[in-house]
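These notes are about the structure you will find just below.
Just one protein chain is left out here, and the rest sit where they should.
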Amino acid sequence: MAVQEVALARAPEMHPSIITRLHELVVTVDHKKLGLMYIAAALFFFTVAGSMAALMRLQLVVPNNDFISPQVFNRLFTMHGTAMVFLVGMPILAGLANYLVPLMIGARDMALPRLNAFGFWMFFFGGLLLYFSYLAGAGLSGMGSAPDVGWFAYSPLTARAFSPGMSTDYWILAILLGGIGSIVTAINLIATIFCMRCKGMTLMRMPMFVWLMLIVAGMILLAMPPLSAAQIMLLLDRFLGAMFFDTQAGGSAVLWQHFFWIFGHPEVYILIMPAFAVASEIIPVFSRKPIFGYPFMVAAAIMIGFISFGVWAHHMFTVGMSSIGNTFFAVTTMLVGVPTGIKIFNWLGTMYGGKIRFELPMLFCIGFLFQFLIAGLTGIMLAAAPFDWQLSDSTFVVAHFHFVLIGGLLYTIFAAIYYWYPKAIGRMLNKKLGLWHFWLFTIGFHLTFDTMHIPGFLGMPRRIYTYDAGRGWEVFNMISTIGVALQAAAVLCLVINLLWSARKGEKAGDDPWDAWTLEWATTSPPPAYNFEVLPKVRSRRPLWDIKHPEDPDWRYE
Amino acid sequence: MTSDQNEDHIPDAIEMPAPTYWPMILAFGITLLVAGLVTQVAVSVVGLLLLLLGAVGWFKEIFPMEKHELVPVLPESQRAQPIKVSSRSVARLQAGVASHRVRIPAQIHPYSSGIKGGLVGGIAMALVACLYGFIAHDSIWYPINLLAAVALPSMAMADLTQLKAFDGTSFIIALICHAAFSCLVGLLFAILLPMLPSRRAAFWGSFLSPILWSALVWATLGLINPTLNARINWIWFVASQIAFGMVTGYIIHHSKMVETMQTWPLAARAGLEARGVMYEKGGEK
Partner (left out) sequence: MTSADALSRGIESAEWKLPSRRKAALLALILTETALFSIFVAAYVFYLGKSLTGPYPKDVLELPIIATICLLSSSLTIVFAERAFEQEKYSAFKLWWFITIVLGLIFIASTAREWYRLITKQGLTISTNLFGTTFYSLVGLHASHVIVGLTLLVLVLSLSLRGYVKQRHAEHLKMVSWYWHFVDAVWVVVLTVVYIIGR
């Protein structure tokens, strides 16, 4: 929460005590404070869940290692996956949207400020409840502590008979609470974007970031309820003896998979769309060109949103669906490549012929472009059902989705931190430390995950706590683990940079990047009311219009 | 939220939603309520009480009027600086400038000619393929059934007699596949032809493209349609491709070219009046 406290410390003429500051956080309904609280909490959970990943890599560094017991290993990968998706990815996108959307559309706050606070606290308490399982899960009947059923909790492993004790219930309840928080935030975002835009900001003049967040919010509305519904069913199974997923009573274990992935696949796009949103803001500013093909970017994002609801069963090729089903889901999955390709080409088109500035946000975005392309290509490989039969549940799949979520999402989150930190805190992040962060992380990431593809081809399954020597997996696992050390060092650079620059960083001023969207028209950090007078806009780049009166955008739009 | 009359005038204070802890209490209540399921009933009871308390408190916050507080506007010295006019000038990326590699077709074949050509070419190709079926296997249904095997598992496992017999489903599937692909490839022809060195349109369209396409099919057919791959006669296949290419190329090449808007000034494209000639929107340096 260091980020937040520093932001408050800059409030005029006062040096409030810690109690006062905490009280302010608890009662606040301000979208900026809530946004920073989301991001701070998400970064906290990120370090926790990241450390869990490091422990798993340590266990796998050599064959036949017994650093961690199999039971603990199961809990580690379950909690790592669950926390990264629900306590890091979702809240960090909620935080960015919360902080930036009202500023970008020229509003003073979200449409429903109290509901906004409610959404944050639901997520926060849900996260605490999930981790509380480590302390309390063992209390009753001494069976297991934290959840250990995998982040997608396949049935029938989650039935009472196979998962006694309360650990699975912790997983259900915590995610259910977080789900309510996400839905509430999505409703709020939709109401804000439709109803709070400043004068002149028509839908087609909104920054791409706002468009993508609108689509993400819509996807959350449709994707979270299937998960909640499935979890309610599982809860009924476990507590009231219902039979939804009880195969002995005629129930279907595959139904859980369908319900889970109807949520789970759109969820992947819910997580990656904010990455697109950030890249679509940063790449134009640092290429000094407007975004290429804005209407097509919007249309492609909407297309991705729609298609994402028709591809879920590609997670289930190995279940044994009909050949028609396999073909259908393979084809729809490959179809996603079309709008995603449009986006990548448009980002390249934006950079083409531009005067590119290689500042830190841009570096991370370029890293994102390369890595996301690789992630997309391995995705298309896995979309071919026969290929998937061979490699499903291997470390190849793990490497693929870590390329999406780290190489894609996390890189743009780093970019967003370097880009908007000056706006939120008022000081620039240190560039030298940032470069250390970028290069250490990039090298570490590629060491870990490029090599991880190969043992997948050689047949190494995911989620195994150890393996025998002599299968040809040793060297790749060793390299993977070494990469983790570099990544950890890189994250340490970031944390130090965040703390150090908050006090000692160079003053940012209102508009350090010579950018064009409305958040740069107010002070850094912005006052509680954002704008003294609500702005009016005539084009997609209102600040450009003022900076270049000889050639404003509204002549062309 | 603000209701000041003169909206460009900077007010002394601005109404913002008042801070409140009730949403947090409500969220905490709900959390305890469900946490009771995995701990003690007493936790649920406390949670329920907090939930009710939070709901009532929240309701009082917004009824009969949403509570606001007045936030004083910061003094002028702490407000945002005026945005300065940039000293940088705008350079535009233009077609024809050295190092700008865009080739923009000034005239194109209408897309409809591509579809038309694709369909007619598809018929020509089908004729050649059926001729092959008739000559080699005494059945015009043979190539049709082979094509249908791409989507029909039953055809993929059929033996020679079944492949030679007429089958309604496979005929329809083959027809759809063939028509769709003919249209798409025809469209591709129509788009690509003006981009290729133009004197040789007949060569490109009739021979080289079918051969390239055949090469692509040769490399991938084993994955897409193993049945067809096992029984295909490549010479006849290339012949049918060339028939397609010649007919499609002929039709497209003889269609009337239409002018694109690509070379028009942007202002003309938008139907607006603007100073000077402006080319692409994207691109200032």
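Letters A and B mark the chains in the order given here, with residues in each chain numbered from 1 onward.
Simple rule for what comes next: a residue touches a chain if its C-beta (ideal position, glycine included) is under 8 Å from a C-beta of that chain, and two chains touch if they have at least 3 such contacts.
Predicted model only: the values in this text are computed from it and were never measured.
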{"item": "For the chain not depicted, the shown chains it touches", "value": "A, B"}
{"item": "Options A:270, A:330, A:484 or A:521, residue touching the unrepresented chain", "value": "A:521"}
{"item": "Residue of A:228, A:327 or A:390 in touch with the missing chain, whole complex considered", "value": "A:228"}
{"item": "Listed residues A:57, A:197, A:265 or A:427, member touching the removed chain", "value": "A:197"}
{"item": "Where the unshown chain meets chain A, residue by residue", "value": "111-112, 115, 183, 186-188, 190-192, 194-197, 199-200, 217, 221-226, 228-230, 232-233, 236, 240-244, 249-252, 255, 259, 262, 510, 518, 521-522, 531-538, 542-543, 546"}
{"item": "Touch residues of chain B, complete complex, unshown partner", "value": "7-8, 10, 63-64, 76, 79-83"}
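Going forward, only the chains that are shown with their structure count from here on.
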{"item": "Footprint of chain B on chain A - complex, ascending", "value": "12, 24, 26-30, 108-109, 113-115, 117-118, 121-122, 124-126, 128-129, 132-133, 136-137, 139-140, 166, 169-170, 173, 176-177, 180-181, 239, 288-290, 292, 323, 327, 349-350, 353-355, 509-511, 514, 521-523, 527-529, 532-534, 543, 546-551, 555-556"}
{"item": "Chain B residues within the chain A interface of the complex", "value": "1-2, 7-11, 14, 16-24, 26-28, 30-31, 34-35, 37-39, 58, 61-62, 71, 73-74, 78-81, 83-86, 90, 93, 100, 151, 153, 266, 270, 272, 274, 278, 281-285"}
